[in-house]
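Here's the structure we're looking at; comments come further down.
With one protein chain withheld, the remaining protein chains of the complex are depicted in position.
Let's look at chain A:
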Amino acid sequence: MSEEDYTTKITREDACLNRTADDDEDDDEGEEITAQKVLEFLETAWTNEMCAPDILQHQSDMLELMMGQLAHMEENMKDLDKNDFRFVVHQMELERIRYVMASYLRCRLQKIETYTKHLLNEESTRSAEEKRLSPEETKFAQEYYENMEECFQQIALQYMPNTQRSEADQRIVRPNLMSHVFVKANVSVPAVVVGVDDEEVDLAAGSQHIIPYQLIADLIQKHQVQLI
């Protein structure tokens, strides 16, 4: 096949890819969204995660969707010449999206490694739909915790007097939820408590603020504000 053929092919497939996404939007279920929306969603989740002191709700579904999209795109590009203009541009975009996803997951892993026991404790009090960690992350956290405990035990704890052994609770690292973050309001949010003495302000849509995390944590969950 000539290069021209490949080009036509990817055009068709590309158009096809976009059409599927559009069709999905019209679905009765109203559950499916376009690839573009998924990407925007993930990028917001990524910046939120990077800026938040605590771990946020996991986005496995969105990641899954995007992974599928990437695989689909790669499948389309497979036959394309490496120097084709399309190939280069699509490849660049894929790399950018992969970076966002990888950076997002890395950021979460870092938090899990730092606050292992704290997160596990928190998770055990949450109901199934409120879980912040994905099943894979929970497994990782569990194993990481067990291995660390085992390691401490082997290296030091077993040689220590009994009285000092049972201080596991004191070793729990907790995030500082009152640490200050930069937020941007997506919509106007009336009467947000901003100070220790219950002072309230209205956040106008598009306005930016610096504020202790805990005071706006629930607004992030509701997508009313985002961290920047």
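Assume contacts are C-beta pairs under 8 Å (C-beta built on N, C-alpha and C of every residue); 3 or more make two chains touch, one makes a residue touch a chain; residues count from 1.
Just so we're on the same page, contacts and distances are computed from a predicted model.
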Can you pick, from "Brix domain", "Queuine tRNA-ribosyltransferase catalytic subunit 1", "DNA replication complex GINS protein PSF2" or "Aldehyde dehydrogenase family 3 member F1", the UniProt protein name of the chain not displayed?
"DNA replication complex GINS protein PSF2"
Spell out, residue by residue, where the missing chain touches chain A.
7, 11, 14-15, 17-18, 35-36, 39, 47, 50-51, 69-70, 73, 85-86, 88-90, 92-93, 96-97, 99, 103, 176, 178-182, 194-197, 199, 201, 207-212, 228
